[in-house]
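Missing here: one protein chain of the complex. Every other protein chain is in place.
Per-chain numbering from 1; labels A and B assigned in written order.
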Amino acid sequence: MAIIYIDDKPHQADAKQNLLHACLSLGFNLPYFCWHPALGSVGACRQCAVKQFRTPDDKHGHLVMACMIPAVEGTRISIHDPEAVAFRAGIIEGMMQNHPHDCPVCDEGGECHLQDMTVMTGHNYRRYDFPKRTFRNQYLGPFVNHEMNRCIQCYRCVRFYREYAGGNDFNVFGIRNTAYFGRYQDGVLESEFAGNLDEVCPTGVFTDATHKHHYTRKWDLQFAPSVCVHCGLGCNISPGERYGTLRRIVNRYHGDINGYFLCDRGRHGSEFVNSDQRIRQARLRRNGQLQAVSKAEALEHIRQVLTSSSRVIGIGSPRASLEANFALRAAVGERNFFAGIFQRELRLLNRVLDVLRNGLAPAASLREMENSDAVLVLGEDVTNYAPRMALSLRQSVRQGPMAMADKLKIPHWLDHSVRELAQDSKGPLFIASIAATRLDDVASETYHAAPDELARLGFAVAHKLDDNAPAVSGLTLEQTALAERIAQALRSARQPLIVSGLSCHSTAVISAAANIAQALRRTGQPSRVTFTVPECNSVGLALLGGRPLEDAFAAVRNRAADTVIVLENDLYRRASVQDVDALLLGAKHVIVLDHLTNATSTKAELVLPAATFAESDGTLVNNEARAQRFFQTFVPQPDVQESWRWLRDAIIASGRQDFAAWENLDHVIASMAVEVPALAAASKAAPDATFRMSGAKVPRQPERYSGRTAMLANIDLSEPKPPDDPDSPLSFSMEGSPDQPPSPLIPFAWSPGWNSYQAWNKFQEEIAGPLRGGNPGVPLVEAAAQPQQEYVRDVPAPFQPGDGEWLIVPFYHIFGSEELSIHSHGVKQLSPGAYLAMNDKDAERARLRPEDRIEFTIAAISYQAALKVRADLPQGIAAIPAGIEPLQGIQLPDWSRIVRVA
Amino acid sequence: MTSERPLTKDMKPGGEALSLREYERVGGYHSVHKALRMDPKNVTDLVTKSGLRGRGGAGFPTGSKWSFVPIGPDAPRPKYLIANADEMEPGTFKDRYLLEGNPHQLLEGMMIGARAIEAEVAYVFLRAEYVLAGKRVAQAIAEAYSAGYLGHRIFGSELNLELYLHVSAGRYMCGEETGLLNALEGKRANPRTKPPYPQVSGLFGKPTIVQNVETLANLPHILNNGADWFKSLSRTADAGTKLYGASGKVKRPGLWELPMGTTMRELLEEHSGGMQDGLKFRGVLPGGASTDFLTEQHLDVKMDFTETQKAGSRLGTGTMIVLDDQTCPVGMVWNLEDFFAQESCGWCTPCWSGLRWAERILGAFERGEGNETDLEKLTWITSFCAPGHTFCALAPGAAEPLQSALKYFREDFLRHIHEKRCPWR
Partner (left out) sequence: MLTPEERQEIEAELPRYPQKQAVCIDAMKIVQRHRGWVSDESIRDIAELLGMSADDLDGVATFYNLIHRKPVGRHVILLCNSVSCWIMGYERLHQRLCKRLGVQFGETTSDERFTLLPIVCLGTCDHAPALMIGNDLHVDVTPDSMDQVLENYR
């Protein structure tokens, strides 16, 4: 820490940071544009000018850009110096020369950093009275809208897109006051993180194209603190609602996880909430047809079913909340609760949990991953499986070269200086995966092989690090040398990281990753590990326990059960048509709770309209085993309710009146804490419903929420009472405490003078640091103090390509593989069709050509797809896209012949 | 007082380049042998002692610049030496003369510089429009390679030096030291953040020295004749000779190598032959477009770095642009600001917004649409673009002729306002 003087008053500042960072951390309102807490300083916009004085006696001083000056001991600056004030207003005046006066029709209006900074600097009247320059806008794909006339040339977009996110299909063109930020030609932005341009751009050049179709001002949206449901990382989001539809998702800052950025699936994947496929009323099968019924009729039917059934089983879901899954377990009993995923996946998840519990290495948060200076990715295509993680790994490769910067005493935040010094040097980041990944461009080395070979490489690395780790026999020279280089890099790192996960469906791969962590630990080099998981509550489901899905199939097949309740789980996406048909048609009664009509719900006897994440509260456990609470954004149509409430009502209907005590979410959580000790800590994920600030609830609506008395005037002239929220300390209202809520309860970022996303500055302990009071979430897995010393010793045999058969593996796609987000138009547009990919040499040998229609057979079911030929796929391996129709419900990896269809 | 002309004395009257053989006949490459026998540090010390200051415009002491380059076995490699032959400052035509007339002198100077900082690779960064210079430099490089003066083990020593000609693709920004580095890396020629200075982290992230052509051309002579000799060439504290030039409506526009510190009056009256008949002197940009106007009262200023600065301007490139009384000073400044606005790289706000604004206001004056408020705006823009306010020196350079024009030619601005037209049109 250092003492710096701001307008003659001493303040504490982090000497490793710059003056702008210091001023903002101290709560001063110093305007800026090109600087971004995650992107560092480049000194382009000149907006954060302050007066610096060399000594206490220096009365004259000189202007400096606060973002470019280190906050070292004794620095003396003035924010309020008249020359600095005038200069800052002048910068806005310069930017405003060309900026259109279209705020009333601009999507950024009301949450525009440029508006905020304009007001902050006091610039009012334009003196520039010449024509403005104009540009042609580009089509940039389904997510990002382009309006170049608004550009103020702060260069944030190119810095984020190219330098931070690694995209190379976007740039700045031309020079002087006509620099153009866009693409070489119109087209879909290729980066999976392009949507962040909406928030990175300080004004309305890049806005959310999906929001445009039902645009609502920020101040008119109702928000809730929420958690993304589209992968297992648990990024924090702020969904916004108006008139009962979800309008948009924006980033909700979380210092350990998503920071300032989301992936485009997370940002744009929630259109399913508004889908016309939504189940909005209970449906009961009558005369073979599903017909809408009232809640009361539905519950009466449930009563009949539950009281007449011999045995009711429940199938849970990795995309439903802990509370929903627990309520299902309560409804059917622990013995009859099935996790909703196959044994294979459960085993993998439990293996991951074992590693986390064992304490070989702490689980790395995304923030910690960014600070890792040597990384091994074993088996994962991170960008497609846990997208936001890819952005963090991309930052990790800058850690190595930072040593060069340290040597020259260049501060890390001096972004372009560090980049120019580092040039192309990166890493080390080793990616061992089945095929090429979207992170390969920053990898020091890549290795593509079958899952067993990836595991063998991992085991070999562990052995290189520690002789006691099992040796791997029969390695190729290439593998041995690579293992040595990886081991060397991990050994000499300050904070090595091993990334693995579930996407190649291999216990051996996860065990190999664990062995490496073990080996590093035993040789005195503490590392971190992280595992990707497939769904938003995969880890929660594994912690809750439950029997595997195949056992549920068996129970019905064996007539051991006659009624099945399926919770938020389209079984046809997981299991084969035969198996699911046998289950759904074999059971006497099938009750399905879900959001959307899907193959499973259409086979049900009773369908219950389950609230989505936007209409319910609950707890999700992410890949680090961090439990996080998501809160209801808005009250859905009357018949839609939380799955746990439906299940509670069902239990009560079946005659167990004691469940009437489950009045709100907290009661479910309390009950869960008793019944499932592994989940006890989940109750601490957020303050409970009784929490109040100065006696008031936390408002979901901004103070300036407008039109409340007029919104429903076409229906009822009197203003309806805001709905009660028994489940949370948040109110469906603009009324409530004006104070800053605890971090898990922050619905949106807004602060006086800071209407844009930049308002997060005001919620952090220090800029880009944790939110006040700590980042949301609690760990559910405690690492053992004394880790187990055992290495896993079952090293798989070398992969042998089949004779006329291929090992078929699933390839995940950020756009398309996830169940709910595919209902978003943009996601659908960017998703691939069905294909089967194989190595070019394999294809040649099999006399197959690209686009040939081929057929393969898994578990006696044949599937067809178009052939893709990829040189990066190992021989003997074929890949199909995961979760893409009609290639669903296939359990992989598995072997199959591949033949051309005549 | 001597009147030696080390840089130009060997030039051929017709302007053809000296071949390697011809150059060696007049003592060329002698200094390299000497430098190769010296410790690199001693070469730097000698140059420091000589008082040589950069001839590109900023006047930074050359030896001092070199002293920041890490030397020795632990220094990052390769290190680079770059000749900045991107002469593009309006009104400046001195480096062209050196490049076309005696390219080997430049190469020799580069070898000295490379020796001093232990550079293994050197580039001549040449602007594309200098086609003839490009041919001659390329020819000289080829000759030097075949003579074994470049490449592996130059002059039979232990040292290697690869030297390449890089022909640019335009833009004034490339003349800025760090913009040049980006251009040479195949990037947009935006200026870079300092620190780190190029001496420590420059081209491709390695220690780099960028030096103006005229500066480099002086090195062989300093090596050959010593620091004291170099100092003795000057009439003032700033050492050496200087290539001075004059353009505009003088009788004999041209370029002359004269002792540093030659007065403007001597340049104007003796060497340029005074103003064209019927014209009166009104002012001068002493060292290119980005220097403040000086006027009649400054004619006896000694044109060196120190004295010109004291007079309120800069020596810049030492090539002066003369304003006569039949040329509109407002129009002239309009032309200058148009140049700077056009060449702004678009990186920092004061530059890309302020310069075009100034240009447009000046255009309004020329159309007779200027008013008194516009004068305030112009004054504001000059302070807006002041040194330290911008990312690099382009905009402050652009502000210099504007601020001094507002000071010295205010009456002319007012005439535009009152007559609602340009009185010279």
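As a convention for this text, contacts are C-beta pairs under 8 Å (C-beta built on N, C-alpha and C of every residue); 3 or more make two chains touch, one makes a residue touch a chain.
Quick caveat, the model's predicted, so the values are computed rather than measured.
The missing chain, though absent from the display, is touched by one residue of B:Pro6, B:Pro90 or B:Gly316; that residue is B:Pro90.
Checked against the hidden chain, the listed residues B:Leu52, B:Ala183 or B:Ala399 yield one contact partner: B:Ala183.
Across B:Tyr23, B:Phe339, B:Phe391 or B:Tyr408, the residue that sits in touch with the chain not pictured is B:Phe339. For the chain missing from the display, the contacting residue among B:Gly170, B:Pro195, B:Gly226 or B:Gly273 is B:Gly170, taking the whole complex into account. Hidden from this view is one chain, which touches subunit B at 78, 87-93, 95-96, 127-132, 162, 164, 166-172, 183-189, 204, 245-249, 253-255, 285, 289, 319, 321-324, 327, 331-332, 335-336, 338-339, 342-343, 345.
Where subunit A meets the chain that is not shown, the touching residues are 168-175, 180, 183-185, 423-424.
Keep this in mind: only the chains that are shown with their structure count from here on.
Between the CA-based centres of subunit A and subunit B the separation comes to 54 Å, rounded to the whole angstrom. Residues 171, 188, 192-193, 195-196, 200-201, 204-205, 341-350, 352-354, 356-357, 360, 373, 377, 380, 384, 388-391 of subunit B are the ones that touch subunit A when the two sit in their complex. Those residues of subunit A whose C-beta lies close enough to touch subunit B in the complex are 42-47, 49, 62-64, 68, 87, 90-91, 93-95, 97, 127-128, 130, 152-153, 155, 172, 174-179, 404, 408, 410, 414, 416-417, 420-423, 425.
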